[in-house]
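For this view, one protein chain was removed and the others were kept in their places.
Let's turn to chain A:
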């Protein structure tokens, strides 16, 4: 059963269309929701929580209808907002206990769960101090703890890495992975940074301007592409010219050559070319896609026809687009 399924979900505000005929279904696990700022991510979460009725379309969360069973959805999900949402003058313990009680947990259970959850997110002695004195990283942990304290089946994490330094970002991503893998709680995590989600998610949904761009398992985004990266010690241009003369499509890119694979013989041509010219071959590897290319492929392909955003397929990435992707 999909944890989240939407059919033709549309949300129009007075001047903007936040969601436009969005139909998507995702299975349990860690799901990334990617889009630029204003792509409709936060609006989608509010709709899925049953707080904002959509203009049209339907959706289910954990098999419950958002229009009729909003209360039951809110009993079994957790929500970590993007913005600051913590009162400064109470301690993390006090606050998280209160939020647990708001989910109906009896007093003793609320205290135990709050202590457990704060420990899991990595807040120890400081949890007895007022939140006003916390660092951004600690605040993010409290926000995460309040979303998990009632042991939900699904959590919505809206931009959990916002404002964190690289180390804090890694710790937060690690926590998200543990929530999915160890805690067994499904996660819908939003971000505008694809690279982050590539590391923790099983499945990534990309929306742009309220429209679905792509919804796929992470592996599908990072399959092998049809190009080879070739690195030689000296004489990159010589090799490039040599291969070009033999009818191979080749582009220089930094210290590398990027070669389109036409078939088995491409490998032989490169091998022979390197040997004939007496160059030292450092590496030759098949390049993998990065999720970022989904965004770069459309506008960045001067050679190919500008593909409509929704029609971009993996493997159909234009050479021009690959050229723009930094080697990894």
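Assume a residue touches a chain if its C-beta (ideal position, glycine included) is under 8 Å from a C-beta of that chain, and two chains touch if they have at least 3 such contacts; residues count from 1.
The working rule: contacts and distances are computed from a predicted model.
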item	value
Hidden subunit of the complex - UniProt protein name among "Ferrous iron transport protein A", "ABC transporter permease", "Transcriptional regulator, GntR family" or "Oxidoreductase"	"ABC transporter permease"
Which of A:130, A:168, A:209 or A:226 contacts the chain that the document leaves out	A:130
Residue among A:103, A:220 or A:269 touching the omitted chain	A:103
Hidden-chain contact residue, picked from the options A:84, A:234 or A:268	A:84
Contact partner of the left-out chain, one of A:116, A:170, A:198 or A:231	A:116
Those residues of chain A which, in the complete complex, touch the missing chain	46, 49, 51-52, 71, 74-75, 77-79, 81, 83-90, 94, 98-99, 101-106, 109, 113, 116, 120, 130, 146, 150-151, 182-184
